[in-house]
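Left out: one protein chain. Kept in place: all the others.
Letters are used for the chains, namely A and B, taken in the order the chains are written, and counting of residues starts over at 1 for each.
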Amino acid sequence: MDIVLQQLVNGLTLGSVYGLIAIGYTMVYGIIGMINFAHGDVYMVSAYLTAISIALLTFFGVESFPFIIFGALVFTIVITGAYGWVIERVAYRPLRNSSRLSVLISAIGMSLILQNYVQLSQGPNQQGVPTLITGAFRFHIGDGYVQITYMKVLILLIALAGMGILTYIIQKTKLGRMCRATQQDRKMASILGIDTDKVISSVFVIGSAMAALAGVLVTLDYGAFDFYIGFIMGIKAFTAAVLGGIGSLPGAMLGGLILGLSESLFAGLVSSDYKDVFSFSLLVLILIIRPSGLLGKPAVEKV
Amino acid sequence: MSQTAGMNYKQCFIDAVVAALMALVVFGPIMGIVLDGYKFDIDFQRVGWIVSIVFVGRLFMSYYFQTAKGQAMLFKYANNHDGVTVNPPNHKSKMIWVIPLVMVIGFLIPFIASKYILTVLILGLIYVLLGLGLNIVVGLAGLLDLGFVGFYAIGAYSLALGYENLGLGFWSMLPIAAIAAAFAGAILGFPVLRMHGDYLAIVTLGFGEIIRLILTNWVSLTHGPNGISAPLPTFFGLEFKRRSAHGETFHEFFNLPYDSGYKYMFVYLVLFAVVWAVLFIKHRLVKMPIGRAWEALREDEIACRSLGLNHVLVKLSAFMLGASTAGLAGVFFATYQGFVSPSSFTFFESALILAIVVLGGMGSTLGVVIAAFCLTVLPEMLREVAEYRVLLFGILMVVMMIWKPRGLVRVTRNGFAAREGVIK
Partner (left out) sequence: MSQENILKIENLVMHFGGIKALNDVTFDIKRGSVSALIGPNGAGKTTVFNCITGFYKATGGNIMLSANGKETSVIKVLGEAFRLTDFFSPIAFFQRLKYKMFGGSHLVNRAGLSRTFQNIRLFKEMSVVENLLVAQHMRVNRNLLGGILNTKAYKQAESDALERAFYWLGVVDLVDFANRLAGELSYGQQRRLEIARAMCTNPEIVCLDEPAAGLNPSETEALTKMIRVLRDEHNTTVLLIEHDMGMVMDISDYIVVLDHGEVIAEGGPDDIKTNPKVIAAYLGAEEGEEMTL
């Protein structure tokens, strides 16, 4: 019983992280209909940026951890956002009118570039950050107990805040309105005077910023990372996006939570060696049973 | 745009400064501050280099695209219809004499070349096989398969496991491995191929990882990360070992001194023959109804369905044939290494094979052969750049897609002589 509860708690935080990254996939897919393969690697870059910013802040004598976390968040989000912008500008914009296959291959190329560039710059070894927040809430249940670290609580809170801000941007601001218009009909939106290139760029920036948020949180919690983490994380987050219905923002968050919870339960109760296999199998199953996902609209083929 | 306005040098400069600033923001932290435990080292020199390269490159680009030549290039790019041409009917290539020449040279190489060169060539030929297989899937049928390495692994492990558990040798496992890979392709492909093409990419990516994870974690069968040994081929039952437990060995039978090079020679020759067979089959397939159906499907799936083609089965046939080719390549890889482990089958391998197809040209056989040798043999020769390999592949994919999405070798189609139309 306590194992189940513990795994549910772990799954909730893991799921909120998946949800944050899935947002990047789902927004990009919604607006230009491509799978941004490099997105997982953008997340990986943000993990490195987190460690770099923490190292820099400690070097300049910032000791108090709220400042460090705040500084790391700002630094990482801004620079990861810049990565999103540059990737779109360099690898995807010149291919706006090309076949889908070309764009996909370009995206894979970008993913390889990012991985290898980070590996060459920072070395192939695993890196880490010091643990900043220690301590946990403990709830005793029967003989065992469920432990919720303060870090996990922080992850949940910040992830929720991030999703809230994003929902506000998309629903209430002018930029959000332009995004939604471009998603519905890019050509028409550009006829109405919306600079769709700029909107697409900003979607990449927003998606990358969300991945950066996830990157900071996971890095702070987990501590260790290498240049290869983006690959698995990318597929997981994509699974979450498909599960929720690709193109749908609430779907991405919901899909992330469901994937995180089910994966944690599987790892805790069945086998943790095969938890990645479980997630991939889940992806295939969803695609077979309900390709439009939980909250997605079934696509009507244009003939 | 006309040239009367003259050069806008100010715009060039602004573009370049913006690009350089962006480069500073993006490259600065990752390249300039190298993590070392919880501390860091500073390396501003390489940041300086990369920023100046971006600055100069962007300046040059802005300038070039304002000249008449650059404008013409932009125009050509915007209206690019490069690539496909139709040959006149009964067209015979002037280069046809090259084929027997390459065959003869290729056949003679093992008797001249050193053992090292031979192993490099074997590796090159294995990638030719992989490239040809993926070319059917990506180039002809237009399906992006990112888990190709999974079928390669199935081939390689089939040989190793078949030898260990069933006592089957190279020759019996060669067809079985191809069939096993094709079967795996069918199981994966059938549910997925009816969906949108982009999903296929990610599902196959996941499949490649699943195969690797299973090979790593199913220790009782595969010995996990430690790997498993694979048998060598036999020459009419003669083994290529120094001593054999069962019967005579190759060098004893022919009264030759023992040389470990013989086995590579033999593997090379068998592989060489198989590559030619696959080349021939592929050459025929392209002209056959199934090949036409694959290409038609790549062009327009809806139109295909309206013509009575079962799109799922047509895609599946491409997927299975590609997978079986990868299975063959896997068997050769296992026997050539004498050993297989999960670390040989990472996503990087899939990316390398994809790079071969992209560089060689989607659908072009010749291009794939050349690209396979370029991308595998060259890095072997130039050890210094080996660590930049993946980076170069990535850049190659992006640049090729922007510049020449159909690859370097131009795709030509066969023409048909006009004839009397008859309806039966």
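Going forward, a residue touches a chain if its C-beta (ideal position, glycine included) is under 8 Å from a C-beta of that chain, and two chains touch if they have at least 3 such contacts.
What you see is a predicted model; the values in this text were computed from it and never measured.
From the options B:Ile42, B:Ala68, B:Ile112 or B:Val422, the residue with contact to the chain not on display is B:Val422. The hidden chain makes contact, of the residues B:Lys115, B:His311 or B:Arg410, with B:His311. Chain B meets the missing chain through residues 81, 83-84, 86, 88-89, 280-281, 284-285, 287-290, 292-293, 295-296, 299-300, 302-313, 413, 415-416, 418-424.
The working rule: only the chains that are shown with their structure count from here on.
Look at where the CA atoms of chain A average out and do the same for chain B: the two points lie 30 Å apart. By the touch rule above, chain A contacts chain B in their complex via residues 34-35, 37, 45, 48-49, 51-56, 58-59, 75, 79, 82-83, 85-86, 90-91, 94-95, 98-106, 108-123, 127-130, 231-232, 235, 238-239, 242, 273-274, 276-277, 280-281, 283-284, 287-288, 291, 299, 301, 303. By the touch criterion stated above, chain B contacts chain A in their complex at residues 22, 25-26, 29-31, 33-35, 37-40, 138, 142, 144, 146, 191-192, 195-199, 201-203, 205-207, 209-210, 213-214, 217, 302, 347, 351, 354, 358, 362, 387-388, 390-391, 393-398, 400-402, 405.
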